[in-house]
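Report on the structure given below.
One protein chain is absent from this view; the other protein chains keep their places.
This part shows chain A:
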């Protein structure tokens, strides 16, 4: 062999042939699953090293892959995050018993990952049996986080509290569950000390306060405590003095008749909370008690007032004490005036979410308007994430807002009346959203609303080159709208559409696209079974699931959910879900 050649090839092979353990050591430092996915594509050696060192797997669509495939590829997983149902299931657009049951996964994990420590589920169905199974089978289990899940009750939580001896995190958020009793909290063993995160804010049953107090006293590493509404101010004070190390606090009810002495004690308790950077709960908070919070707000970066119907002045006074605020969630009871106060007090604000206090009452003329949003954009130049529910908006305001804050990554505007135009000009909101996509080049997530023609979507297709998630409702004029998006947005991953005039032609214009996306949802649109069948035939690696839309009588309307998968059609589909086969 030519010596120079052999040297070259030897060198080139040497470069990539780290000893495996070195490679694995290096790769084990990489956490981001996207980076890891990239790493695994370099070479077979790197693929193997990566798979052996991966500890955490994120599965954005539980049907895109099977637990067996996951276990086969990644032998050493300790932590799993699974997302199940389409996002529109949060809004009752998906019938119950649709699927996304975690049990199948748990069964495989019990076998393959007995050392599993963390499970984070979003929009999955979790039964009490599954929770009991989990508590029984995984002896090293530490972290359970359930967001927007359903199917379980507080009985299941009892099993978790009783049997998971090393539990560090129990995070129950906004689930549709059966809240039978608060007894689960009393199920933690007497000598239990490991809890670091406890969030039961969304449960309503009373818990045994003594048990809670004991738990908080014993768990010295407790950093995040979010209690539910049943906990009174007086009780809160007792908890706070036992846990001054808290970094995130969710209070209980913030309304109670306190004596002057109790009030002072409460004040002192909050003064003692020197490390708080997130605050939430505050049910029924009023002018009377909000001031006790002030001393604790200095370092606050996240304030969640979305369950506290504050008025403008109350908010103004509160945020005046929160100069470092980065994320704020409020109800629209604070109105534009409240938002103006935010604009002047919180220059570091990056995220604002304004929820409607009364989303269904169209008679009232309250809430926030374009002025509030505009004010915040003027005062908070770092703003990049907004979720804004309002009853009126104008193109001009939106254009100015993004001019003030061109760095938007998430722009979710919900004008609550479907199909409402610019209320001053009566024109569609095309130009407003056009301005958003033209100006905000980093835009990753967009939620549109109001009266929109195909022009909006042409703009999106043309300009939103970083867009990953798009939500559309009651908008558009023809297939052209949806086509523009599918053809124009190279990074699109999630597209959810409801009540729009997009039909088969639009659906099929995405043939080249869907395999690079996580999923597509279309409901109350104009697609027909025939169109879906065509899609299924031409793209066998997609699951094309259709459900009869029971709201529409013509027998031809379907809800369509399309997603890429390596696991084939799902085997647990209920009778009302039909997977179209090629």
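Keep this in mind: a residue touches a chain if its C-beta (ideal position, glycine included) is under 8 Å from a C-beta of that chain, and two chains touch if they have at least 3 such contacts; residues count from 1.
Definition applied: contacts and distances are computed from a predicted model.
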Name per UniProt, for the chain absent here [options: "Prolactin receptor", "Auxin-responsive protein", "Galactosylgalactosylxylosylprotein 3-beta-glucuronosyltransferase" or "Cytochrome c oxidase assembly factor 6"]: "Auxin-responsive protein"
Of A:116, A:185 or A:331, the one touching the omitted chain in the full complex: A:331
Which of A:198, A:473, A:492 or A:562 contacts the chain that the document leaves out: A:473
Chain not shown: contacting residue from A:266, A:482, A:525 or A:562: A:525
Residues from chain A at the interface with the omitted partner, ascending: 88, 90-96, 148, 174-176, 202, 283-284, 306-309, 331, 333, 355-366, 389, 392, 414, 416-421, 423, 426-428, 430, 451-453, 471, 473-474, 476-478, 498-501, 523-527, 549-557
